[in-house]
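Omission of a single protein chain aside, the complex is shown with its protein chains in their original locations.
Every chain is named by a letter (A and B) in the order it is written, and numbering of its residues begins at 1.
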Amino acid sequence: MAGVGVLVLFVKGFIVQQLTLGLASFCTWVERKGSALIQDRVGANRAGAFFEVGDLLKTDNVLLQPIAFVVRTLVLAPTLALVRFLGVLGVINTLLNDALKALLKEDFIPEGTSPFLHAMGPFMAVAPVFLAYAVVPLAPDFVVAGYTIRPQVVELNAGLLFLLAMGSLAVYGVILAGLTGNNKFSLLGALRASAQMISYELAMGTTFATLVLVYGSLDLYEIVMAQAGSVMNWGILHGTGIVSFIILFVVGMAETKRGPFDMPESESELVAGYFTEYSGMKFLLFWLGEFAEIALFSLILTIFFFGGWHIPFVSLPEGVWWAALVGHAVLIGKVLFFCVLQIVIRWTLPRFRYDQLMDLGWKILLPLSLVNLVVAAVIELSLK
Amino acid sequence: MSTSSYLTISIILFSIGTIGFVVRRNAIVVFMCVELMLNAVNLAFVAFARHHGSLEGEAAVFFVMVVAAAEAAVGLAIIIAVFRNHRSIETSDADHLRL
Partner (left out) sequence: MNIFFILLSAIALSSALGVILMRNPIHSALCLIVNLVAIAGYFALLNAHFLALVQIIVYAGAIMVLVVFVLMLLNSKLEEQKSAGLFMLVVSSVFAVMFIVHMSKIYGAEFSTSGVASASLQGTVANLGRVLFTQYVFSFEASAVLLMAAIVGAAMLAKTTPERPRGDGERV
């Protein structure tokens, strides 16, 4: 019994980790190719785009010729056609070539810093984000061989607080990167980034409190189940949901340090901000963490405001494996929409000034979220 | 695990914090040693709460955290003010009976 439990836990963890990496890679690809579309460029389209079957496996041996023919037409040609297709789309360039290049690059460590702390920087930027996925439910419950399986790695009754905790730990990746960079650009970038993240965490925490008040639960699975039924039950249409959604969306953009909020890495002033001194795979890890965070915020928005895996006007049967699959696909579809939306905003809007960013966080979003909390409480009381 | 093992860990952490508080001269490190002592006491509170099966100990921990947060805000502001006037945050340099 305990063995089965541990096995199920490992399988769940593995699947969620693969999903995280998949979402992050999708965001990377959209970032590369989508930015090219927005800026009227072609974008990555070279790697693998010119593979031809050509003279591959041509042989003079009469006996081997049929085999070679079969292999060429049935295996090689379709594979290469797929590779060509993906290559033109830029998938091979962004996901394969860039990763390989980063692996082969020199791992540069600046003089006078501790190599251990330097390596801990990207680790601390990625690990909390990946851990936060553990409490996110990804599909409705389903029954296999008598066991009810909940597609959520940890069934924590305070899942929302866990998200907040992991979000606050993610600051240390930035801080460590800035400290061990041993130059002014890293330090200034890290100061900007951590101040920004702390400032926007206030509005995020207050909005989370509002959501707890509305749903009456800290468990993300129960929050999704509370939105079952019609579209009118979705969080965004309930009470002050639209205000909470706008606040959380802006906070999400700012917490991922992207979009119009990318002061910490503003190229024109700070080279690359806190990851100036990182190269190779450690540099890519920061990007992975950033994209995983984008996907995480999209998941949170979907779960809080857009009904998770619920489909408008359709109700799926409960406890069936295919319903779980359909629900999961619907959830991921919504998440991908928000990922793309965030990336489009990032490539459309110009960068704020730093004082404007602080004003937005402290003078607009924080008071707005406090008022939102009070109004939501009044509405909840009057509905009872 | 028995309650006494948690309490022993708590005592050791508290003692380490006290030694640091006495020995170190950097004001921020002294501040961090105080935080260490507070945390040791928090651990003891939670252990007692479970031992007696009541939640009052956990409520006490909650208030300790609130006070620690307030202390951090004011304490660090004082340290910054001292640094601005003395260009140093060694506790032995702040001997003018004012900021």
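Following the convention adopted for this analysis, a contact is a pair of C-beta atoms (placed from the backbone, for glycine too) under 8 Å apart; a residue touches a chain by one contact, two chains touch by 3 or more.
Quick caveat, the model's predicted, so the values are computed rather than measured.
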#### Entry: Among A:A68, A:I109, A:L169 or A:L370, residue touching the chain not depicted
A:L169
### Query
Looking at the whole complex, which of A:L117, A:L349, A:I364 or A:V378 touches the chain that is not displayed?
A:L117
### Task
Looking beyond the chains shown, say which of A:G178, A:G289 or A:G327 touches the absent one.
A:G178
### Message
Take the complete complex as the reference. Which residues in chain B touch the chain that isn't displayed?
### Response
1-9, 11-13, 15-20, 22-26, 28-29, 31-33, 35-36, 39, 42-43, 46-47, 49-56, 58-59, 61-63, 65-74, 76-81, 83-85, 88-90, 98-99
#### Entry: Interface with the undisplayed chain - residues on chain A
117, 156-158, 161-162, 164-165, 167-169, 171-172, 175-176, 178-179, 187, 190-191, 194-195, 198, 201, 218
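Convention: only the chains that are shown with their structure count from here on.
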### Message
On a C-alpha centroid basis, what's the spacing between chain A and chain B, in Å?
### Response
37
